[in-house]
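A protein chain is absent from this complex, but the other protein chains hold their places.
Let's turn to subunit A:
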Amino acid sequence: MDASTEAENLDQKIMDQMELIRKEIEESVPLLSHKEDIASLAKEYPPDDAIYQGKIRSLYSSYRWIRRTRRDGNCFYRAFGISLMEMLKQNPDEYHRVYKVIEESKDRLIELGYQAFIIEDFHQTVLTLLKNVRKDDCTNDELVEWFNDRDLSNYFVVYFRLLTSAHLKTNAEFFENFIDGYQSVKDFCSYEVEPIGKESDHIHAIALTGFLNTAIEIVYLNHTDDDLSKHRFPEHSAPQFTLLYRPGHYDVLYK
């Protein structure tokens, strides 16, 4: 008997299984939550987990609210996205600056070899979002709603992944030193940045903030350090918004 007839389409089975898990998560958690009291974090960890409970208490002194994101591998971009839009809504100068960066980014991507007809829809979606942000009657709830529309939200994620890639590729000489296990920055982007659902790390945050010339702070909540550690991107900048990082996941923090 031909061995190939015995081979089962395992990939398909794994994909189906993952799709099932994805659907379960989808039904239970929105892509972006409304603001919740920061105290809700404490309930996620055992009361006797001294490290986490201690660190969460020290969060209370600086932050009041948390906005949660779905754990679908795109959380960094959605957390970044809603925070960026909320900030731009308050800050007309930054709004005009960032709008221009985004508007012109399409040409930069084309220069880097991306095909115009492919990036067009993603670019347009982000520009439309930005135009909505400037409208006087645009509320934060509407922005949250926008980011919970799966199609729009995913197009946003795709485009911001491309911007992250663009910054890495444009500064390849520098980033080559930080891409363990990959031959080139181009490879790194095609495996670790551009695929939908790939989780983000330090290097992604450096690249995206670098492209947009924005400043953010990420607060790290983990078991490894004694105190809450905070990192600013770029270093020594005045952060325009704050994200909370727990291993493998990003949410948004508000004062």
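We adopt the following convention: a contact is a pair of C-beta atoms (placed from the backbone, for glycine too) under 8 Å apart; a residue touches a chain by one contact, two chains touch by 3 or more; residues count from 1.
To be clear about the criterion, contacts and distances are computed from a predicted model.
UniProt lists the omitted chain of the complex under the protein name "E2 ubiquitin-conjugating enzyme" (options: "Ribosomal RNA-processing protein 42", "Nuclear pore complex protein Nup85", "MO25-like protein At5g47540" or "E2 ubiquitin-conjugating enzyme"). Although one chain is not drawn, the whole complex shows that of A:158, A:185, A:206 or A:221 it is A:158 that touches it.
Contact between subunit A and the absent chain runs through residues 2-12, 15, 114-115, 117-119, 121-122, 151, 154-155, 158, 161-162, 190-191, 194-197.
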